[in-house]
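Removed: one protein chain of the complex. Kept in place: all other protein chains.
Coming up: subunit A.
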Amino acid sequence: MFKKTGVATKNMVEEKLPSKEIREKGPYAIFECFQEIPCNPCSTVCKSNAVKDFENINNIPEVDCENCTGCALCVSICPGLACFVIDETYSDNEVLIKLPYEFLPLPEVNSIVDALDREGRVVGKAKVLKVQDNKKLDHTNIITISVPKEIFLDVRNIGLEEK
């Protein structure tokens, strides 16, 4: 089905989640990369040794969340925009998500934006906590948002109000 839709199913995403202990400890990266393609920048960019070296460049990246610091270098370098950082310990009711964003205008810090799912549907509201757009990111900016706990597995994009 994924090959027809390009939309990962809940099962596929849950399989990418790290262990309960890691999820309760702090931020971790989730790579929504499900197809073998010749690509490995996530592994070469990672300074924490959380993305194992590729034996074959076509391999699907394996994240060792024990080592992941949630730095989000992978979020910005991934040509497929498939890397996200999740922090379930952000607050009692909210989860923090760092996502790649290549659109203008950038959202404003502290603004409330639409939380979009993998099909671009509005599934709730997100608060913009941080906007990183420094030169090093080379236009793949990193937006940090917080969303209600119930929807954090669905939210992968934000929508700003139409001009």
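Everything below uses one rule, namely that a contact is a pair of C-beta atoms (placed from the backbone, for glycine too) under 8 Å apart; a residue touches a chain by one contact, two chains touch by 3 or more; residues count from 1.
By our rule, contacts and distances are computed from a predicted model.
The listed options are "Raffinose/stachyose/melibiose transport system permease protein", "FAD-dependent oxidoreductase", "ABC transporter ATP-binding protein" or "Cytochrome d ubiquinol oxidase subunit II", and the UniProt record of the chain not shown names that protein "FAD-dependent oxidoreductase". Although one chain is not drawn, the whole complex shows that of A:G26, A:G80 or A:G124 it is A:G80 that touches it.
Of the listed positions A:E14, A:E62 or A:E119, the one in contact with the omitted chain in the full complex is A:E119. On the side of subunit A, the interface with the absent chain consists of residues 2-8, 32-41, 44-45, 56-59, 77-82, 102-103, 116-121, 138-140, 156-157, using the contact rule stated above.
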